[in-house]
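With one protein chain withheld, the remaining protein chains of the complex are depicted in position.
Chain lettering (A, B and C) follows the sequence in which the chains are written, and residue indices restart at 1 in each chain.
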Amino acid sequence: MYPKSFASDNHAGVHPTVLEAMTAANHGDAPAYGDDTWTAAFEDKAKETFGATAHAFPVLNGAGANMVGLALMLGRYDAVICADSAHIATHEAGASERLLGVKLMTVPTEDGKLRPSDITSRLGGIGNPHEPQPTVVSVSQVTELGTSYTPEELAALAATAHEHGLRLHLDGARLANAAAFLGCDLKAVTTDAGVDVFSFGGTKNGALAAEAVVVLDGTLAHAVPFLRRQSLQLASKMRFISAQLTALLTDDLWRENAGHANDMAKRLADGLADIPDVSLAYPIESNAVFATLPHSASEKLLQRYLFHYWDEPAGTVRWMTAFDTTPDQVDDFLTDLRKATA
Amino acid sequence: MYPKSFASDNHAGVHPTVLEAMTAANHGDAPAYGDDTWTAAFEDKAKETFGATAHAFPVLNGAGANMVGLALMLGRYDAVICADSAHIATHEAGASERLLGVKLMTVPTEDGKLRPSDITSRLGGIGNPHEPQPTVVSVSQVTELGTSYTPEELAALAATAHEHGLRLHLDGARLANAAAFLGCDLKAVTTDAGVDVFSFGGTKNGALAAEAVVVLDGTLAHAVPFLRRQSLQLASKMRFISAQLTALLTDDLWRENAGHANDMAKRLADGLADIPDVSLAYPIESNAVFATLPHSASEKLLQRYLFHYWDEPAGTVRWMTAFDTTPDQVDDFLTDLRKATA
Amino acid sequence: MYPKSFASDNHAGVHPTVLEAMTAANHGDAPAYGDDTWTAAFEDKAKETFGATAHAFPVLNGAGANMVGLALMLGRYDAVICADSAHIATHEAGASERLLGVKLMTVPTEDGKLRPSDITSRLGGIGNPHEPQPTVVSVSQVTELGTSYTPEELAALAATAHEHGLRLHLDGARLANAAAFLGCDLKAVTTDAGVDVFSFGGTKNGALAAEAVVVLDGTLAHAVPFLRRQSLQLASKMRFISAQLTALLTDDLWRENAGHANDMAKRLADGLADIPDVSLAYPIESNAVFATLPHSASEKLLQRYLFHYWDEPAGTVRWMTAFDTTPDQVDDFLTDLRKATA
Partner (left out) sequence: MYPKSFASDNHAGVHPTVLEAMTAANHGDAPAYGDDTWTAAFEDKAKETFGATAHAFPVLNGAGANMVGLALMLGRYDAVICADSAHIATHEAGASERLLGVKLMTVPTEDGKLRPSDITSRLGGIGNPHEPQPTVVSVSQVTELGTSYTPEELAALAATAHEHGLRLHLDGARLANAAAFLGCDLKAVTTDAGVDVFSFGGTKNGALAAEAVVVLDGTLAHAVPFLRRQSLQLASKMRFISAQLTALLTDDLWRENAGHANDMAKRLADGLADIPDVSLAYPIESNAVFATLPHSASEKLLQRYLFHYWDEPAGTVRWMTAFDTTPDQVDDFLTDLRKATA
């Protein structure tokens, strides 16, 4: 048994409903690689969720979803504009460069979010054969700093991208948390906002291992099966991946899980307010709390909890909550934090 | 509900013991990406199974295991000698070429198996900068034609490869079936035979989605975590992958599952013996039966069962059995086959 | 000073007219990377030679021309159908796999030439996400065995390729030799035959180092500058590359050079006719003579001449002639050959 973890929402296990759906799928033979009824059911559920133009494809993990999604839109000399904190730029082991061969044009940001001017200011090399050609803008929703784009902010980015002939990709590893925070449905921050290709993250939302690549530009969808296979993201016993995703999209389980995690982050952040020497680094717009506190306090807490430094020299840590974090766990953590900073 | 499938062992579901192990792992928080006790337990179990020099790393699927394993041993201008029927050459969507950038020097074979002379006859370009340099030999155990290498055959290939400075890779998507057929343990056809890097396939052996890359050359092992991450083969909630593999390696469940599947293939092949117009294309050395029969008979059977043509013009089909294929299902199939060919 | 070489047409130096053109270009400043009048002149000359639809781009070498030309037509999961003797498959150090990430579907041939049925018989995997998707057919004109496709043969290949949605690429490292042998102009075996993208080889035709990628499908041409730069095939002082190509295309210097080389090969082959123990391996359709003779004779000749074995165990050697090979050199060689085989 491990101590309570605030290190990541992927330290949590699987939501019981998801596991039940997987167990229920374990019945007799079924065609492999997605030619099965569970996958067909997920495809229907995805259209219901994201709109009739959505083509959804289950994959195995978040980096895989990003690589397949981006590969769809990138030629041999193309570049991607993204925040310098983007997961594809920082924590996917150089997969963008190695597997896609793409240049990431990274943009410094205050809060992890791109603005339209971050796009337009990086188009100067278009047409110059000595420079990679930006053709895709990639954003993360939730961002790596825990912030969420509003539907309007995304729509403005999509409009700017499209106006200049670029497409908009969205890394939705925590898409559910953003929609729960914003109080909108999943379609409002994807299809309706003009996103072209995005990933929908199941794993951090309570699945065992399940993400989806969702393609809204119909001219791109035919390539997904080939790229997914080649990118090592095709499960043979696909029914068990699809069943997880369907479970999350059924009866708004995604919102229940994400909303609860967000509430726990809010509870944690609210509890910090009256603790001296602890300050928030970014606004709380999802299930992430970035806080700056004395190293001595962090070290004491790390003896009883799991979490990571985000910026160790600055004393900033990241605390994540999950679908199964309890109010008591948050309150205990706050109590221990008060002691540690006393 | 689908009809009984003889199309592939990945049309089967998950063995109950494996699913129980996954369910049991769903308990509290755990560190992600393999820093957990379930993964440590699998690493121990792998050393118990494959020897103390074995470094084992869970991954998500068979093509992923092959790509990570091969990447370990390949530089920028290297080539791999393999059978022209090898899975890496035929059914991984060009991942070898795209993700590894490697030239596959494919060798025609009678039975899917390489011989030492297939290696030595392809070394003529060594030292010539105009030609890719062969540095790895890759074999499949079981082969794509259902045949199995004996430990002696593998040892001879390893010796030849090593003598010329090449390493031996083994695609063990159905390694359990080979060992069960040969009546040996898993170590006999890997570590003891001189293999350098291999994959151990769990999915076709009763897992949901779990394979392992096993590295016997200690100088290579340090690179696996990086390559696995970059190759999109790292699960965040790794405990659920490791738990599957441990379950298969515990109490010889792997042998029970593979042995049963092999027995069912034998039962099927034996039953063909007295059916006119049906002949075996390859010897039965695993859970695969390749048979040649009139197209009219195949078409009738395809109305009641799932399976695929292997060589449609020749009338050759592939029938696979799995851990959960029952004697009755085989017998019913034989009855229907007799009617179809009557 | 080296002995006379029959090893390759790239053992020859530079044709005086070409060197004069380079020297004449060395005059004052000029924009780099092709924005110069010499390159514009070459573009015009290429349209004159290959037709108004031809977009021609100077590059640095033959492998570079092939890689840029193929890259234009290949997506991430595509495959190329080509002869197993194709230069891209055998002597470009795995650049196709490494730089393009492409699977080469190699076809055994009698004479280095593909037939339409070699295309149609390899389309079975189209639509199957487990297999690379053939989208390009690549032929060599002259082939690596010295044979030449007739315009009709090329047109049949183009028609078959196009009928199935594939494009036709032609590696024209010795395009001039083919046209000289066939007695046609360069357009007849490229544009008029339905080729989509090809290379025109200058180096083996008397240039110092100059090839061109020629694109007949206008929708592809815009990508060449980017791919050429990225593929390391863009010369900064481009005027000196362009001047070489223009010299070859002016006053049919290409035909004079190639025709002379072909004549010398013919003279050599004719001279073999009455030499016992020496036989031709392939018909003489360019400047290459493949002959089979006793190893002892080859070894004696190798003391006085440069050439290579093509198939050493079989005793087959390749003798190439060039624009500057003289009748006396051929006759001397024949005399020495007669002595060596006596």
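By definition in this document, contacts are C-beta pairs under 8 Å (C-beta built on N, C-alpha and C of every residue); 3 or more make two chains touch, one makes a residue touch a chain.
This structure is a prediction, so every number in the text was calculated from the model and none was measured.
Visitor: Identify the residue among B:Q133, B:N177, B:S242 or B:S298 that touches the chain left out of the display.
Guide: B:Q133
Visitor: Where the complex has a chain not shown, which of C:G64, C:P132 or C:G315 is the residue touching it?
Guide: C:G64
Visitor: Using the touch definition from the top, which of C:T203, C:N287 or C:T316 touches the missing chain?
Guide: Only one of C:T203, C:N287 or C:T316 touches the chain omitted from view, namely C:T203.
Visitor: Which of these, A:F6, A:Y77 or A:F240, touches the one chain of the complex that we don't see?
Guide: Reading the full complex, the residue touching the unseen chain is A:Y77.
Visitor: Can you work out which residue in C:A93, C:I284 or C:V317 touches the chain that's missing from view?
Guide: C:A93
Visitor: Among A:E92, A:E211 or A:E285, exactly one should touch the missing chain; which is it?
Guide: A:E92
Visitor: Mind pulling the chain C residues that touch the left-out chain?
Guide: 1-5, 7-8, 10-14, 19, 22-23, 25-32, 36, 60-64, 67, 92-95, 98-99, 203-204, 208-209, 226, 229-237, 240-241, 306
Visitor: Just the residue numbers, please: which parts of chain A touch the chain that's not shown?
Guide: Output for chain A: 76-77, 79, 90-94, 97-99, 101-103, 129-132.
Visitor: Which parts of chain B are in contact with the chain that was left out?
Guide: Where chain B meets the chain not shown: residues 33, 71, 75-77, 129-130, 133, 223, 225-230, 234.
The criterion applied here is as follows: only the chains that are shown with their structure count from here on.
Visitor: Relative to the centroid of every protein C-alpha atom displayed, which chain's own C-alpha centroid is closest?
Guide: B
Visitor: Would you kindly tell me how far, in whole Å, the mean C-alpha position of chain C lies from that of chain B?
Guide: Roughly 42 Å separates the two chain centres.
Visitor: Show the residues in chain C shared as contacts by 2 or more other chains, in ascending order.
Guide: Touching at least two other chains: 76-77, 129-130.
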